[in-house]
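This report refers to the structure that appears directly beneath it.
The complex appears here without one of its protein chains, the remainder shown in place.
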């Protein structure tokens, strides 16, 4: 199924609604990290600000729940509250249809609708929703993005708990489908553990056997990596004979490992400060045109918060795709409930998902 | 991975424990459907009854939670309570190590152990348990059983809610991996609905679109089938151009459709009386050497109740394998909790499972 | 919170849409159990048929996915397909706004809306949805229904697996909040098992201890009950010293125990034929003004299929409430997906639900 980017339809700023709209207003920050009381908060959608009569400017590199700061009179920058400094000019006003000089454009892309009925069974996403078509669409999309986009993967540790899933993901990297990686300490630790000992948390990733003193394996994996100073050093020295981190590092694919209070260790590559980690994640998110999150509620929701539904570049505006693969209706609902409206969820075990996806991409490209 | 049946090790009846054991005792049923108060209840394991000094007889075609009835002086028959009639001689006594002339043999097969550690993380089955090896073992097992066994499938409707899963299952039938089928009304109804309209409960099984008046589709599927008198008639008349029921019927594979209080219709092939349905299911279960249940809590547990852990034939005793594929840890635990100890569970979406299994079997056989 | 029944607003049949509508058409059944091809299928909503010029008749005692049969020229009866007999006059036509002389009235009741926003987080029901208000509404509703309605309970076995939940439910019966009961074999078996042995499937319902030979307990409970002929006999003879079945039988509250293929036994009170069971369940459903289903996917969905969203009587039309309490978002979604639109779900463990509900009703009535 050949993938075609949907067209973007900007608002018709010739309409009276816009012609008669006031200019956007800005107020100065007076206290570090604190916005003016009437701040406007961004959404995941394209938003336009009326900067001078007749000129509506699209904000770039947006994300939801942030402020819009006017820099140098014409540049609009989307800033987290924690990055506000005194003097910043923050857009104010909470009306979204131009009344405050701000327009939130919720239907810029024309996606094909999936329903034409008033009443229908099975409208919600559950484990019983068919997803053959999602695979077929993903084959087309990822093939397109491999050449013309930026595919960012968000991985939970389950991806390296199973031999076949881990090996399939390495092949996705080798075939060029991975342009960025975000995960936590555990994904990297257990990937290295699998490389060194064939286990994850002491359980063999193929035979499922618990190995003798296997509960030491992840600690040894951390300790041995930290002894040489970094994952990159460990890979360069040949200490990590296989796996996802090795493939990513060998190919100089950027990755962000964010720390959490759940971590052992951590590996020396892990970022301790979660808001600095968020900044690094957002740096990847700005480049991402498609994000695929696998089996990680924490990281998937975190990335969903950072990810706009569109990407603007000199060549135009395009949608950003966000797939979330998880076993749990609760997690799928939670993502939807947080307003990540462009998210699509597939309810399955990521072990199967990765293997099937990799095989399907290989067959689709023959 | 070539599959080899594990050996069966019968008890050593020369041991004093057995030599000194009393004979099994039997009491007569005096009231229809009611056992003597001290009845012995069967388990899923091989059980031996001491019928005359030095002679321990293995019961055949067992299932758990039933009585053992002595027929004609030497035949042991495993009977549900509801089938007891006055005069039946029911084995009595609840001790399981010979004290009542009954021995329950819980470790006749030597399966390779998966752990050698006292302490280990990740001992329980969850969605994060790896299952590459389960696929590989299934390829070997099903290849063996295709020729030498009887593979019984228990299907929930989710198998026909997705195009690729439905088509893959039909290929499994065509390739000889399906020797019996058990399901409910819904599986058959939505399979026929998919054949007639391309939908399940009105939602297209590929595009996910809700079709106009789609909530009539399953009722029309039932009504049109019942109008010709049976699924077989519908298939023979060419009314059902595709699907699982068509494939099963065309190849004269036995199937049991059991009714439930949740059914619309039902299709005329569905058995109304659940205990008659259970009898028919058990007739399949007696023949089964491997059972695979897909996404159906009700039918999986029902079949688990009917299925012993072994099959005895003139050529010897072999294990009966029982795989259960479901999304829910709760269902997996529930099966384990009911004592179906030989059950193995795979936690994933059956859509992926069926597609991956069929593809793997195809590749493994090349 | 005092409960007030919402008003029912019948359609305004004076509108041109109705005045100009054709009369409803009927076709004769020619084959037992088979409807004319163009049959009209009922919904959960009030539906009106145009029987003679200007006369629209409301169907009573409806349920979804059935046919409407004209009896004696003026009576409209909602019949399952399996009950159709040759000669029956079945309403035909699938348009729902009068075009075929049939009007489906989807908004006859004015419920207060819960949202006034275009965009909002947390629109879907999950375990994180607050339900303090649901308890408060239930206190008001059940207090009203105790005197003026018919409260039908649908119970999964988990209600008797826990001592406190079981005792609280008995108090609900004793206080008059239970007018009908529907369940399966397991609920009754484990309730009797708890009365006889203090266990459910051999595990103590308070201490959780597994008792010696406890796996016999449910079989003994069945066998001892069947030996005296019925649950009622067992209660009358004093064999069942406590529990839900005892309370229900002592107070002559009607109950329907439906069989399933998963049953051991069964108890002699269980209905073997699921469609006869469905008929009995529907007889209760016709009387029900509020239904509360606890921890049973099978029975909750089955009852949902039988239950209309309204009840019509000489004194008018009122809504029928349907609460479903379950741990699983999947089950909650499944009920919604089947079109049971008046269903409200509470996601929690029924042990807590029953205890809290009973205590709250007690306190609310003081």
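Lettered A, B and C in written order, each chain numbered from 1.
The rule we apply is simple: contacts are C-beta pairs under 8 Å (C-beta built on N, C-alpha and C of every residue); 3 or more make two chains touch, one makes a residue touch a chain.
Please read all numbers here as calculations on a predicted model, not as lab measurements.
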item	value
Selected from A:9, A:28, A:82 or A:110 as touching the chain missing from the view	A:82
Option touching the unshown chain, where C:31, C:106, C:230 or C:348 are the choices	C:348
Where the missing chain touches chain C, by residue	114-117, 119-123, 127-133, 135, 157-158, 161-165, 200-203, 205-215, 295, 327, 347-349, 351-353, 355-356, 359
Residues from chain B at the interface with the omitted partner, ascending	43, 119, 121-124, 126-128, 328-330, 333-334, 336-339
Contacts of chain A with the absent chain, listed as residue ranges	31, 33-35, 37, 39, 41, 65, 81-82, 94, 201, 213, 215-216, 219-220, 222-224, 226-227, 258-266, 268, 272-278, 281, 297-299, 301-302, 305, 327-328, 330, 337, 339
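The definition used in the following text is that only the chains that are shown with their structure count from here on.
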item	value
Chain B-chain C separation of Cα centroids, rounded to whole Å	31
Set of chain B residues in contact with two or more other chains	201, 213, 215, 327
